[in-house]
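All protein chains of the complex are present and in place, except for one that has been dropped.
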Amino acid sequence: MDLSRRKLIGTASSLSIASSVFSVPAWANNPIKIGMSMPQTGPLGAGGKAALLALKMWVEDVNGRGGLLGRKIDFNAYDDQGNPANTPGIYSKLLDVDKVDLLIAPYATVPTAPIMPLVKQRGKLLMGNFSFQVNAKVKHDMWFNNAPWNDAEGWFAGFLQAAKDSNSKTIAIAAQDQEFAQNLANGVRAGLARTGLTSVYDQNYPPTTKDFSSIVRAIRSTKPDVVFVASYPGDSVGMVNAAHEIGLGPTVKIFGGGMVGLQFTPVMESLGSKLNGIINYNTYVPGMPLKGIEDFFKRYTAKAVAEKVDPLGYYLPPFNYATGQMLEQAINATKSIDDKAIAAYLRANTMDTIVGPIKFDAGGERANQRVIMAQFRGVKDKDLEQFRSPQRQVIIHPTADKTGDAIFPYEQARKS
Amino acid sequence: MTFSFDLLFEAILFGILLGGFYAAVSLGLSVSFGLLDIPNVAHPAVLLLGAYGAFSLGQYGVDPIVAGLLLMPVFFIAGALFYKTYYLVFERRGDAAAVNGLAFFFGVVFIIEVGLVIWYGVDQQSATAAYIGGSLELGDIRLPYRLLAAFSVALVMALALSLYLSKTFYGRAIKAVGQDEGALRLMGVDPVKVKQLAFGIATGVNALAGAVLLILAPIEPTMDRIYIGRTFCVVVLAGLGSMSGTLAAGLILGIAESIVLMFLGASWAPAVAFGLLMVMLGFRPQGLFGR
Partner (left out) sequence: MRFWLSCAAISIGAVFLAFSGANNYLFFAGFVVLQSIVLASAWNILGGYAGYVNFGVPAFIGAGAYAALMMHLAFAAPLLLQIAVAGIITGLIGFLVGLLTVRLRGIFFSIATVALVFIFETLVMNTPFLGGATGMQLTRPESGGLFPSYMRMLVVVMTGLAILAVATARYVQESHIGRGLRAVRDSEEAAECSGVPTLKLKLLACALSGALLGAAGAPLPMYLSYIEPASTFNLLYAVSALAMPIIGGMSHWIGPVIGAIILASLQQIVTVTISSELNVLVVGLLLVVFVVAAPEGIVGLVKRWKSSSK
């Protein structure tokens, strides 16, 4: 061998010996990359930050156990600001520049809708995060929405029950003109005939609406029994404030329904006693018997306080942690990170999580629904800790979790 | 949408209160654009700056209206300095009315908007005060206190500015400088200084108007865009340079928007100001009360 080649071999071998001595463990060299965007600012930001914290907790727990399939999890979440215009670009970047292995959807319907066609086209599994009926048109076969609801009928059932119990005949519907609220409101509208309720007011308002007094005024003039609102956090607050300022009128028996945001701790704290009497959906109310959830909340609260995020974390965090748990079970069972393999497993099995057992139907929505309808009672102003008590939100539906009956009319329930 | 005279009456009442606010918000533009011909598209962005300023002071417990008053001198000085810069860069070079002047202001709008997003975030912010949240009950009608507060402040502002411009020497000088700079110079008054004064006043008024905006509704950084439509609609409807016209035009816009809001729904409301503006530009560009 001539001198230069010997030198080359010598250098190469010494380098490889050196690198194996000084290298990091093999598991961190070949991580499993999981990527997503999460609304961390913007109207959904309060919920998104809490959700993100729970996901990061799961990643830490798993990495502490040695990772998945002997590989570390590398988790990255961009901020999409809850703006649907941002998500296609972010998810394109995740796939083509960051080259992630697995995708999780952003929290909520509106940022998720735009990426459904993209994800379907690229044949990627997508773990949904509290979206509502966002796969109905696209029909992606590797979509699994982690949320306690399936369709509008399931969502509305509890609200409808309260309406029946109170002998209500007329309903006013106000829905924000965006994917989630429209999906929900359309589902409600389609089912009205079966319920015995007639619509006396039905308005979609644009997302830029700031002033709800005219909507409330118009609703009041139609003298409805039931007022159903489908809205995102900004307008939910606006509607509640307007309902207090202008008044919904003495005829209203039931008020609430699909107002997102009334589950976020900062919103609950700032609205305080204005929440009383409202019957709205939720996913978890303290006192519900779920294995492992108390322990989760203890660990979560400690981190949340440190990071100045929602300290109670009742709404999204347990479910986001459960998303991680489901991925973990699927990956461990199939021993792969292939999208199709994981999808097949998720479709066929019931997963055990801290929010209970989760099973998916053919469309990727939750087969065993568990939407909680609860009425706010006895809420005081400026008190965060009060929400730890089960009495602040009395569960009126489903029957299995029921803790009390709804009080109506709304004016009376407000003072409870 | 069911029509009833009760609702119509309520809509008109609501519209009058709202209109007073729109007038207050457009006063500054009436001076800077109406009287001085400065293509100040950044006016609504500065308005938003005032609103956020009031919000920040509110974090320390300052009432929004007080905050607005406190910010007025700050904005006045800033406005005067800004005009001097604008004059040196654009008006002296002679291309103020052309592409560059307009482009400049448009660039300023975006810098302000993004600055607000970076500093305050994209979330909505609102103020809390004793008079926000309750309403006055008149029979079956509820008039929110915050609307009454906004309207009162607006009225006072409009009156004060109108009096200043018609009764004081420098006020009348401001009115004159747009019409005949040469004559003003002959009277021994420096037109540039007068314009600086005017622009300063226009900006200062914006501070208080911004505080009123905060009282009225939650604010977020992209709100300035719809206010470009509203403020220019009011100013064009009034006719350039007419202060009392501004109040009347504001009321017209407020009532029109309120009626559309009530009977056609919230989806059509954003187009009212711009639609009205287009109609005016197409049929009577000199406005209703213009010179």
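Chains here go by letter, A and B, matching the order in which they are written, and residues are numbered from 1 within each.
The definition used in the following text is that a contact is a pair of C-beta atoms (placed from the backbone, for glycine too) under 8 Å apart; a residue touches a chain by one contact, two chains touch by 3 or more.
This is a predicted model, so every value here is computed, not measured.
Annotation: of B:Val66, B:Leu81 or B:Ala271, B:Ala271 touches the absent chain (contact as defined above). Contact with the chain that does not appear here is found for just one residue of A:Val59, A:Val138 or A:Ala157, A:Val138. Only one of the listed residues, B:Ile77, B:Ile118, B:Leu138 or B:Leu163, touches the absent chain: B:Ile118. Listed by residue number, the positions of subunit A touching the unshown chain are 79, 81, 83-86, 88-89, 92-93, 95-97, 113-118, 120-121, 137-138, 177-179, 182, 204, 206-208. Residues of subunit B in contact with the chain left out of this view: 39, 41, 89, 95, 97-100, 102-104, 106-111, 113-115, 117-118, 222, 225-226, 228-229, 232, 236, 267-268, 270-271, 273-275, 277-278, 281-282, 285.
Rule of thumb we're sticking to: only the chains that are shown with their structure count from here on.
Between subunit A and subunit B the centroid-to-centroid distance comes to 40 Å (mean Cα coordinates, whole Å). Considering their complex, residues 1-2, 4, 6-7, 10-11, 14, 121-124, 133-135, 142, 144, 216-218, 226, 258, 261-262, 265-267, 270 of subunit B touch subunit A. The touching residues of subunit A, when paired with subunit B in their complex, are 41-43, 45, 81, 177, 203-206, 208-211, 213-215, 217-218, 221-222, 234, 238, 241, 244-247.
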